[in-house]
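Removed from the display is one protein chain of the complex; every other protein chain stays in position.
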Amino acid sequence: MTDTMAVPAASLPAVAPVSQTDGGSYRVHAYAFSAPAFLLLFATVIAPVFVVLIVSLTNYKLGHASLSFIGLGNYARLLQDPYFWNALKNSAIYTSIVVPISVGLALIIAALLINRTRSRRFYEVIYFLPVTSTLTAMSIVWSYLLNGNIGPLAKLMTSLGMKPFDFLADGDLALIGLAVIGIWHLLGFNLILFLAGFTTIPKELMDAAQLDGIDSFWDRLRYVIWPLIAPTTIVVVAISCIQAFQAFDTVAVLTNGGPYGATEMLLYKINQDSFIGLKAGYGSALTVIYLSLIGLFSIFQILASNRKVHF
Amino acid sequence: MHGRGIKIANVRKHFGGSEILQGVDLDIQPGEFLTLLGPSGCGKSTLLRMIAGFDQLSSGSIHIGGRDITQLPPKKRDVAMVFQSYALYPHMTVARNIGIPLEMSRLSFRQRLPGSRLLSRHVRQTYREIEQTVAKVADQLDLKHLLDRKPAQLSGGQRQRVAVGRAIVRQPSVFLMDEPLSNLDAKLRTQLREEISDLHRRSGITFLYVTHDQTEAMAMSSRVALMQSGRIVQCARPQEIYNRPSELAVARFVGSVAINELPVTVVNGQVLLAQRALNLRAPEAPDGSYTLGLRPESLDAVPQGGDADFTLPLLHVEFSGSEVTLRCDGAALGIDRIRIQMRAERFDRLRSDGGIDDRVALRILAQNALLFSSSGQLMPAPLKVAEAGR
Partner (left out) sequence: MVLRLLHLARTAAVHAFLMLGAFLMAYPFIWMWRASSRSAGEIFGAVSNPPPIWEAISENYGRALFETPLLRFMLNGLIMTGGILIAQILTTVICAFALAKYDFRGRKILFALVLLSLAVPAQATALPIFIVLVKVGLLDTYFSMMVPYLTSGFAIFLFHQFIKSFPDEILLAARLDGMSEIEIVFRIVMPAMLPAIAAFAIFSVTFHWNDLYWPMIAIRSADMAPPTLGLLFFRSQGGGGDSFGPLMACATLVTAPLILVSLVAQRKFVQGVTMTGVK
């Protein structure tokens, strides 16, 4: 160990300056090290995406031996498929309930939590519980909580003399019922993201604001927190949209898309058409739509996380 | 604007098990420029934050202009503050940054809602007044051409000035500054030091300035309160802090070249170094061991063979413009190094007539020498030159 330290660097021309610039002597290492991950990445992500794109142009059905190219036929069919529009509409409604509420509540709770030094940890832990929980298991629990006969909310409403909601059995309410679960599941995640964003607001700035008279909750939110947290908010909104469009577990466990398609959302329809209906071509076309939507939100997210400007 | 006095009485702060402030008393006169000086972690920033109202006191009280402000929220304390990081709102223009305290104090929550400007003439009028005040302040601080910029587009010095602008626009009676120059380069720091001093003179308000930089403290303050581990060790004019530090710790902290500390003993009022009598008497000090503190300029180089207290090997000469600092080997005196400072001309003269070669003969200037007890307290009685015939 020590004798190598004594060797002056200048006498080691071959070894020293390689790391960043000259790939030459480490080319083999570079390829060998990156090969496993890239072969897998190619096989499980890149290639499948292209396969989906290609299959979406065919009438391929799982289990059938033959297929033929039908151009954009699947997409044309898709535009006329009321079930597709229904699924897209349901996903959009679900998202437009879940995202504003889970983001807005998370922002307010985070703003209330930053000044709580002692109790903050406690609330963080509790609010974060649903995020880590197994949604499949919790959905089963929720199926009882939202039940119109035995659920606690229903009992409360009955005792108040109202007609209880039967969330999951009622076509008008089922999507709202799923959205409630979605909000419950997402809120803590958004909260933590906001709290992380808040740590980037310097403490001295909050002090200065107090001295300048910005010391009520709403003023702080308006003049300091909200403008400084805007880039974080875009990230949170984008992530929430992605999560909402990926809603699947609750549908699969609780409603199977019912009653009468009232809760059939995009991902669930893809799953049904591809793996139950075995319509691979059509399912692939749906997947391409889904992929573009998620990709769009991802781009927003990446743009916002690189953004340093305040507005 | 009128400065008000600050009276800090027996202020304590516990945090967890440790006591950050251990009973601080301080009386700041109206219009004074007082600096809290101390190493990091000594509690000076905590004290400042308590005066501003960001931190709660564990016990004690703070009065500003005779009014107990201990329980008041920050904005009602009639104080303004310039922060170390300047704490400008990054999303607001310079004009908005300066004007925001006025906006908040003159307009109600409802009047500040978007659109109220269109609906109410009164609101429009107030915003116009604020604009005029901001323009005036910007003019004073030479910021007029920058009013539409955002803080990110400003240099460090400009940001500092905006922070000052935001503070003075409210016409406070006390001005708090938390290391406002520490993020700037040396040259700018000297310039802004002068600007702050000018501002203090012009405005006549009370300045309370926190820094760990003793040069800054010495240069600007009318008084310096030196803090160490949660208490004020000495509070006095800069000259006094430098010339008569109450404790060895103070003496060590102040001065751009470190003070020389010589282990001495006193026997019958005679000061002995390494068993040899120095040309120095401490008539009122009881017998025992002491530390003799000598500022680098309290040692005078004399022609060799004359009445020197000691002669030491010269190790290094450092020029810094008009001053020269010599470093000598202090092994013979039981310490590592001895540092001496003198005017450059004097050094040249001594060098050319052989007074300094590879050895330097040194004499202690008794009137500036400091004697500290073994617990680090300054012995109050001044030292005297020993009578002839030692």
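In order of appearance the chains are A and B, and numbering begins at 1 in each one.
The criterion applied here is as follows: contacts are C-beta pairs under 8 Å (C-beta built on N, C-alpha and C of every residue); 3 or more make two chains touch, one makes a residue touch a chain.
Keep in mind that what you see is a predicted model, and the values were worked out from it rather than measured.
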By the contact definition given up top, give the residues of chain A that touch the hidden chain.
-> 1, 4, 7, 12, 15-16, 19-23, 26-27, 29-31, 33-34, 36-38, 40-42, 44-49, 51-52, 55, 62, 105, 109, 112-113, 116, 119, 121-138, 140-142, 144-145, 150, 152, 184, 187-189, 192-193, 196-197, 232, 235-236, 239, 242, 246, 248-249, 252-253, 267, 270-271, 274-275, 280, 283-284, 287, 290-291, 294-295, 298-299, 302, 305
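Here is the rule we go by: only the chains that are shown with their structure count from here on.
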Residues of chain B touching chain A in their complex?
-> 49, 52-54, 73-75, 79-81, 83-85, 87-91, 100-101, 104-105, 109, 150, 166
Mind pulling up the chain A residues that touch chain B in the complex?
-> 202, 204-205, 207-216, 218-219, 223-224, 227-228, 310-311
